[in-house]
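Structure provided below as structure tokens; questions to follow.
For this view, one protein chain was removed and the others were kept in their places.
Moving on, here comes chain A:
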């Protein structure tokens, strides 16, 4: 899976939890889930669970704490996919 495909799948996952639509329209790798998209911490858990289902990977506490931006999430998803 290339980076564009990953990004597009991640965007689909986060969309229902985003409160700031403008942030979503201007999504880049630097987008911060909490600051830019106004996803709250409870919905961040849902994002992580949906990522696990979509990519069939397991996210541990340590990885979860890092997944606060698009860039960090893509790195972790790629790492976990490579471990499979």
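Heads up, the rule we're going with is that a residue touches a chain if its C-beta (ideal position, glycine included) is under 8 Å from a C-beta of that chain, and two chains touch if they have at least 3 such contacts; residues count from 1.
The rule is short, and it goes like this: contacts and distances are computed from a predicted model.
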item	value
UniProt protein name of the chain not shown, from "Hydroxymyristoyl-ACP dehydratase", "Roadblock/LC7 domain protein", "Branched-chain amino acid ABC transporter permease" or "Acetolactate synthase small subunit"	"Hydroxymyristoyl-ACP dehydratase"
Contact residue for the chain not shown (choose from A:2, A:41 or A:82)	A:41
Chain not shown: contacting residue from A:1, A:49 or A:81	A:49
Hidden partner interface residues of chain A, rising order	40-43, 45, 48-49, 61, 64
